[in-house]
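Note that one protein chain is taken out, while the other chains of the complex remain in position.
Chain nomenclature is as follows: A and B, assigned in order of appearance, with residue numbering initiated at 1 for each chain independently.
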Amino acid sequence: MSVPLNYALALAAVLFVTGLAGVILRRNILIIFMSIELMLNATNLNLVAFSRYFGNVNGQIFVFFVLVVAAAEAAVGLAIIVSLVRHYKDSLNGDEFNLLKG
Amino acid sequence: MAVLPEVVVTVLAMLLLLLDAVLPEHRKSGLTWLALLGFVVAGAFNLYQWGSPAQSAYGGMVGADNFTVFFNTLFLATAILVVLMAPAYLRERALPFGEFYSLLSFAVLGMMFTAASTDLISLFVSIELMVIAVYILAGLARREKRSNEASLKYFLLGAFASAILVYGMSWLYGITGQTNLAKIAGVLKATSLDNPLLLMTIALLAVGVGFKVALVPFHAWTPDAYEGAPTPATAFMSVGPKAAAFAALLRIFISAMGPAQPDYSLLFAILAVLTMTLANVVAIQQNNIKRMLAYSSIAHSGYILVGLAAAQPGAGSDQVAGIPALMFYLFVYTFMTLGAFAIVAYVQAGQVTGESFDDYRALGRRAPMTAIAMTLFMLSLTGVPPLAGFFGKAYLILAAVHSGMAWLAVAMAVNSAISAYYYLRVVVVMYMSDTTERVPLYRSPFIHSMLAVASLATFFVGVFADPFLRFAQGATLGF
Partner (left out) sequence: MNAPTAVFIVLAAVAVVSSLNVILRRNPVHSAIFLALTILCLAGEFVLLNAEFIAATEVIVYAGAIIVLFLFTMMLLDIRGGMRTRQFQNQFGLAAPIAVLLVALLGAAVGAINISGLPAAALSTLQAAQLGSVQNLGQELYSNFLLPFELASLVLTVGLIGAIGLAGHGAEDREEQVRIEEALEFDTKVRAKEGGHLEPEEELVPAGGHHA
């Protein structure tokens, strides 16, 4: 028998919460975006671990699609960031984009 | 052919993209007609499938049932109305026609597959197809700082929500060993529901979808994204992706997790009350009409969620069941909200912003028919009889009472009363204040026909509510 399921799930939980903390606590939008990627990777690990545990391939197929979506999201997200930072010279801090406030 | 309407929309999206590349600049307004034609054809194919026996296609990835047909009707109607309201605004602000329409088609395609999905994997991919297209739509006015900013805020929180949602989905797969929604329901029925893992999964999924439909406390992105995005995109965002997210919510929480309904009913009831109360209180303080409508749209998410809290899986087409009430309200909400946003786009013509309440001064004199339409939408959003909004709310309240949550019904009634303040404020400004300002309004046959359709729908769905309610009831049979 290979790696116990619990170990993989625990690692995924730690990575997920790390990513979540990064999203909530950081100001730099690039790092926030990378933290989101960490959360997606935690999900991938969860899915692969369950896939092995059940001996059923659906989990691995799911990971495949999460990867595709992450790639498309990265392309769009970074395009949005590039297009916005042209307006705000010198700033990558999310909370300084404050044109829209009630 | 179970997915014919979806195929038509795919072809349309590709065609729009290609023609946008080859057509000369002055011919591009013809794309509006192409988009309209495509959505109408897809709508016809879609309605043709109503009532045919439910079937599953593509290895259980999607289901073709009345539920799908109902939501496809909603999405295609949304698309048609948005295409009608867009050209004048796009031309005015020199925004690209081809990109707007093709992204709209891709988003609609994602929405249609979201409602049709019967598997976690296809559900996830469809939701992402929809939201990625909408992130771009929000930022399409890339020369405007606030459109970029709207797009960024929407994107960051949307991606964050997707990550939480997909983590929840991975746990759902982990609890049941299945990704097919019906099989998940089968496993959940057989196991004990008194399961902390299941509760945690419910919480993760609810947070993920909660961001997408803008429930308090996950709503922070909504006003910013709605205010900054180009108005036709805002109109689309406030209706289409929201309805699709509710379809996903129904697919996940009723189709797959229906057996766990006692576990989450109270959670959604509390979220509903929080959402409508906070959104209504904040909406009162707004001076920008797009922001006001954004908070109004959050409040309406709260109302619609009442239907899910009051849902009783297995109740099917029961007259007072929560799910048909929810779906009927979504139908009504589509027309009145799109109508209101179309008028915002209309009044903005020729101005840099044109979104404050002052821009609506004396609209009753400057543009009488438009003002009447706006009054109709505002009254319907408030829930004044005999308009559609009233019946929508009435059915939801009945469903809440029937499922033994009278306090939820009371909260909803009180909130409707609060919301009257800011909706009627628009009407008061239009008729009871004067202005010397003379900003020209658009002359666009498209936007006028769109307003006509939306106001007629708001009026007649109210006066003749019965066939539409039966439409919604017939569509829940899939569960």
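The criterion applied here is as follows: a residue touches a chain if its C-beta (ideal position, glycine included) is under 8 Å from a C-beta of that chain, and two chains touch if they have at least 3 such contacts.
Note that the coordinates shown come from a computational prediction; the quantities given were computed from them, not determined experimentally.
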Residue of B:Thr191, B:Gln285 or B:Ser449 touching the missing chain in the full complex: B:Thr191
Residue among B:Pro96, B:Gly186 or B:Gly474 touching the omitted chain: B:Pro96
Where the missing chain touches chain B, by residue: 10, 13, 17, 57-62, 94, 96, 99, 102-103, 106, 109-110, 113, 119, 121-122, 125-126, 128-129, 132-133, 135-136, 139-140, 142-145, 151, 171, 174-177, 187, 191-192, 195-197, 200, 350-353, 356, 358, 361, 366-371, 435-441, 443
Interface with the undisplayed chain - residues on chain A: 1-22, 24-28, 30-31, 33-35, 37-38, 41, 44-45, 48-49, 51-57, 60-61, 63-65, 67-76, 78-83, 85, 87, 89-93, 95
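Here is the rule we go by: only the chains that are shown with their structure count from here on.
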Centroid spacing, where centroids are CA-atom means, of chain A and chain B in whole angstrom: 26
Touch list for chain B against partner chain A, complex: 120-121, 124-125, 128, 132, 135-136, 139, 142, 145-146, 148-153, 155-156, 159-160, 162-164, 166-167, 169-171, 173-174, 177-179, 223-224, 227-228, 282, 285-286, 288, 291
In the complex with chain B, residue positions of chain A that touch it: 9, 16, 19-20, 23, 29, 32-33, 36, 39-40, 42-43, 46-47, 50, 53-54, 56, 58-59, 61-62, 65-66, 68-69, 72-73, 76-77, 80-81, 83-84, 87-88, 94, 97, 99-102
